[in-house]
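What follows is part of the complex, with its chains left where they were.
Each chain gets a letter, A and B, in the order it is written, and its residues are counted from 1.
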Amino acid sequence: MKKFVPVLCLTLLTTLALAQDKKINVIVFGAHPDDCDNDAGGTAILFSKMGHNVKFVSLTNGDAGHQDKGGGELAKIRIAEAKEAGKRFGVEYAVLDNHDGELMPTLENRLKVIREIRKWNADIVIAPRPNDYHPDHRYTGILVQDAAYLVIVPNVAPDIPPLKKNPVFLYSEDGFQKPTPFDPDIAVIIDEVFDQKIYAMAAHESQFFEWLPWISGKLDNVPKDEKNRLKFLADWRANAPNETTLESLKKWYGDSASATKHAEGFEICEYGKQPSDEEIRMLFPMLSK
Amino acid sequence: MKKFVPVLCLTLLTTLALAQDKKINVIVFGAHPDDCDNDAGGTAILFSKMGHNVKFVSLTNGDAGHQDKGGGELAKIRIAEAKEAGKRFGVEYAVLDNHDGELMPTLENRLKVIREIRKWNADIVIAPRPNDYHPDHRYTGILVQDAAYLVIVPNVAPDIPPLKKNPVFLYSEDGFQKPTPFDPDIAVIIDEVFDQKIYAMAAHESQFFEWLPWISGKLDNVPKDEKNRLKFLADWRANAPNETTLESLKKWYGDSASATKHAEGFEICEYGKQPSDEEIRMLFPMLSK
């Protein structure tokens, strides 16, 4: 796996992290085991390499998204793949036991999200917007929105101490235009870790090499050997920044960011803490020019 | 399949049926695809052979009860097996798309039961008691209880015409003692069709030769060839009448019933029509001495 982790960079980042007084705690929510990876995997690796703590939480167990398998059998595969992906990303990976394709914005699920955020003592919470093509994605967005603020209310979920402050809640990037186009308030260059992101995502074999190609009608294109699979996945899941993301990159990294090949964008949700630019730089230390 | 259907008997029964003015419509509810078969399969064959109409309805799709498979994959297997079993029993077999292990007594499910009963224009409705070892069985019992009477109320489910009269609701036999032991108000000798019952049940391969042996710790005992499988199943699922069932058999068939090897018992539910003995003989023409 060495090739995915340029040694020099790792050292440098770790040093920076050690220089900091405090670990940053990042929690990413996705609907299915592989969604967090796609949305924030590169950023997660960067945080992790700098010594910060990242957790991925899939709100469903992925027990529906497959052409041949299903139910508990599939869930167990998905959980195992998520554990392996977590190792490759350098993050903790939790898979909650809700049926795939059936996630609803219930009070029960909201409380599960609140508990995850509190137990991770999160500074940053990342989730999809409540507008996306899959209902599970949309309801993940709503559930995480609905956890904002309540994470600091002591009488809510009194068995877990509340956070001291409302975290920054971020939406992960999507291409949807309505009701408003995605607005990348923050954008992170992930070029240096893109290979590692792809390698980590590849742990979700039943997703990226079975189900998603099948549903996209390109199952026959999936290579058999691992090396070509990684290339296939890297081509398919490239994170080329669009125009608005480029603008955000330049804001945070300067003009040199124009050459960025892979980036992940995040929009600040209005329901969490509204950080200043300075606070964003402290929360996203990889943005430092 | 001939061996399972003694020709003489079939002819006789059919003749009797033809002599009747009206077909009797029987609907049996079970929680899983194979429950109706177990509970009322022999009686169903007898009705069917006499020219009456029998429908089996499984309220769940059986997508959880297996050691290796699950979800939609398993549901599709279960549906196919139920269709095949239906053919062998001579009944219609419907499998509703509720998750196995998750059946709840909701209004939605109650209305599905009401619609099935009405569409079948049922004279007799059979279901488990609300006390049984599996929660799906118990809630099947409650859902069918909750459909009684409402099947004749025109404003309930107004898209389907109500029945003209409340059917007889029967509980299928179980061994539970509390709150009251099962009371076989009616008992049907199924000796002559027991082989056919077993053959029909054997259509549920994934149940009777995979899952149920596995969960009972006797997967290794399951024979490979069909003939021995049928014997295995016949031994395992014999319907030897117990003392109270024997008493009921004698009431309906006379003393010769003491020699019965296989019988199915039914208890009259207090929430449907309360038939007189004479009415029971008309509804269960196989009881005629």
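One rule holds for everything that comes next: a residue touches a chain if its C-beta (ideal position, glycine included) is under 8 Å from a C-beta of that chain, and two chains touch if they have at least 3 such contacts.
Predicted model only: the values in this text are computed from it and were never measured.
All protein chains share one sequence; of the complete assembly in this entry, 2 are displayed, while the total copy number is 6.
Definition applied: only the chains that are shown with their structure count from here on.
Here the CA centre of subunit A is 50 Å from the CA centre of subunit B.
Against subunit B, in their complex, subunit A makes its touches with residues 63-64, 68-75, 99.
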